[in-house]
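My questions all concern the structure below.
All protein chains of the complex are present and in place, except for one that has been dropped.
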Amino acid sequence: MTTSAVSLPASLRPRQVLSWFGVAPFFLFALLFLILPTLNIVVGAFRNAQGQATLENLGKLFSPSIQSAFWISIELSLLTAVLGCIFGFLIAAAITLGDLPRPLRNAILTFSGVASNFAGVPLAFAFIATLGRLGFVTMLLRHWFGINLYGSGFSIVSFLGLALTYLYFQIPLMVLIITPALDGLRREWREAAESLGASGFQYWRLVALPVLWPSLLGTLALLFANAFGAVATAIALTGSSLSIAPIVLFAQIRGDVLNDPHLGYAIAFAMIVLTAIANGIYILLRMRAERWVK
Amino acid sequence: MAFLDIQHLEKSFGAMHVVKDFNLGVEKGEFVSFLGPSGCGKTTVLRMVAGFETPTSGAIRIDGQDMTCLPANRRNIGMVFQAYALFPNLTVEENIGFGLKVAGEGKVAIRSRVGEMLELIGLRQLGSRYPFQLSGGQQQRVALARALAPRPQVLLLDEPLSALDAKIRISLREEIRRIQRDLGITTIFVTHDQEEALSMSDRVVVMHQGIADQVATPFEIYNRPTTRFVAQFVGTLNLLEANVVDAAAGKVLLGEVPVSLNRPLPGRTGERISLAARPEIVTLGRSDGDHVVLAGRIADVHFLGSVIRIRVAVEGGHLSLDTFNQPDRPPPSLGTPVEVSVSHRDLLVLAA
Partner (left out) sequence: MTGKRFWSWLAVAFGGLYFLLPLVGMFDFSMRMQRGAYSFEAYRVVLADPQFQQTFGYSVVLALLTIVLGILIVVPTAYFVRLRFPGLRPVIEFITLLPLVIPPIVIVFGYIRIYNTSSILPLTGSWWGTNILLLFGYVMLSLPYMYRSVDTGLRTIDIASLTEAAQSLGAGWARILTVVILPNVFVSVLSGAFLTFAIVIGEYVFAALLNVDSFGPYMVWMGGNRAYEPSALAVIAFAITWACMGLIQLFTSFSKFSTVRR
């Protein structure tokens, strides 16, 4: 610091002004391409075609078709989030606490990084090639075990198929997030509990799970939001045969269905609200979880 | 048989033989320290006593009962860890009450015992805090209370002070010892800090490469070390290489200077041995009687306040000696020729 600048208020220093130029592009960018577009949607959801304030658009959300689309979306997101949490937790527990060789752990973590980013269109193709009508596993089951998957009502373009596909990025995401939390369970906690007479079950019930709880619930919320906003996988997999909220919105924007932009606003707004709630829970619990970790 | 009896304990991790034929008997109410550098096996022995490691062979008995294969949660042993290891999701009170709770004790009994423990460690007003709201010293005191609450047969302390600041370390040292005496609990204390081991313990086990080199009182360990490792690891030591001239008569040659020790030596004539002396038994100037007197020059002077440590270059090496500070006598300047004296009796003889 130069001594001459000390007497000036911080905001007036020439250097400070220069620094504002360093961050200004960011704020301009965020405003134009993130905040204004979102605000536009939010405001649009409460306006009619004439620009007057109304709740009519939100009311349209409760039409049976839209409502069912949202319900399917919520069910799908919740199911894949819960299953993703459970299976991801088991895998993460296996590689952190399960006494497995170190290289395997690293391989699984790297793979999780890849798989959690391998979403969208290619993932859908991979699952069609595997569980589609002529898919690898479908054929395998038919020829080797005599099981007719599609004869039993299964279809990759169904709710179940979509859930199976979503799990492919949900589980690895859980592994990536929960592994550090499991690593944070210190060996001494378990040993201290044991030396105080606790069984393994008592240790998990009284110490490990309560410590992990915020992380687990937080990740659940994140996985929910993650599945809820996924569009490309669903479209590439099912076309528009399965009516879930993002696909309905996609069709609205494309103008494929009824050209009512304000219904689009309302659907988009509802999606923001749902994912914002989920993410809010995540961030809140995350902060709570970090309170214990120095 | 001693209260805690460890016999022929061995432990290997793969090809690493970390504990070799470890034997120890600890009396009821005794405070024993395991002292040694990191990797000497002291923590491994402690963890085997606690039940976190299974011995490769050997036996551990407490009060006559064989513990060797008992799981940790059925041994009734209290353990305090280096990094506190308090349960972060539980309050101080819940932490202390944990052992009682898992044992299925009633709420009232738990509450009164927890209160007693809080009183003991002097943290009565902090019972409802969470561990992250406490200082390191407070956390370690809570950990101690937690370990003691279920009235364990034996208390194990695994370097409990090494994560703390120097000042707190000393005050907690005294507190641990006080509590241990009050409760009369049999205690094993693992440390790499010789000052801790010497000041706190009834007996010290100095460990080196998986072997217990010497088991004795702090006084013995310091003044009569039996191995070269113990002598060097505990306290500061002057070592001078010498050749035995006459083993029976105790005559050796320090470089060119003949020195008579006036007692028979273990080595044979012509062998090399080491002569060792603590800095505080070496004096500046010529002392008559049973003293070995060596000539040398002042090589270095460290003024440490109450003590002045002087290094003197003599035949066969360097000698460090401590003198007390005296306001009217400034330390000698470098290069001054001096004579130093060591009593025959206090000069230790160690195998080279």
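Note that the chains are named A and B in the order they appear, and that numbering of residues resets to 1 at the start of each chain.
Everything below uses one rule, namely that contacts are C-beta pairs under 8 Å (C-beta built on N, C-alpha and C of every residue); 3 or more make two chains touch, one makes a residue touch a chain.
Remember, it's a predicted structure, so these values are computed and weren't measured experimentally.
**Q** Any idea which chains on screen the missing one touches?
**A** Even though it is not drawn, that chain still touches A.
**Q** Out of A:49, A:147, A:209 or A:276, which touches the unshown chain?
**A** Checking the options A:49, A:147, A:209 or A:276, the one contacting the hidden chain is A:276.
**Q** Please identify which residue in A:54, A:68, A:130 or A:155 touches the non-displayed chain.
**A** From the options A:54, A:68, A:130 or A:155, the contact with the absent chain belongs to A:130.
**Q** Residues on subunit A that touch the omitted chain in the whole complex?
**A** 16, 18-19, 22-23, 25-26, 29-30, 32-41, 44, 87, 90-91, 93-95, 97-100, 104, 108, 110-111, 113-115, 117-118, 120-131, 134-137, 167-168, 171-172, 225, 228-229, 231-232, 235-236, 239, 246, 249-250, 253-254, 261, 264, 268, 271-272, 275-276, 279, 283
Basically, only the chains that are shown with their structure count from here on.
**Q** Can you give the whole-Å distance between the Cα centres of subunit A and subunit B?
**A** From the centre of subunit A to the centre of subunit B is 55 Å.
**Q** Of all residues in subunit B, which touch subunit A in the complex?
**A** My answer: residues 50-52, 71-79, 81, 83, 85-90, 98-99, 101-103, 132, 143, 146-147, 150, 156.
**Q** What residues on subunit A touch subunit B, complex-wise?
**A** Per the stated touch rule, the residues are 186, 188-189, 191-199, 202, 206-207, 210-211, 291-294.
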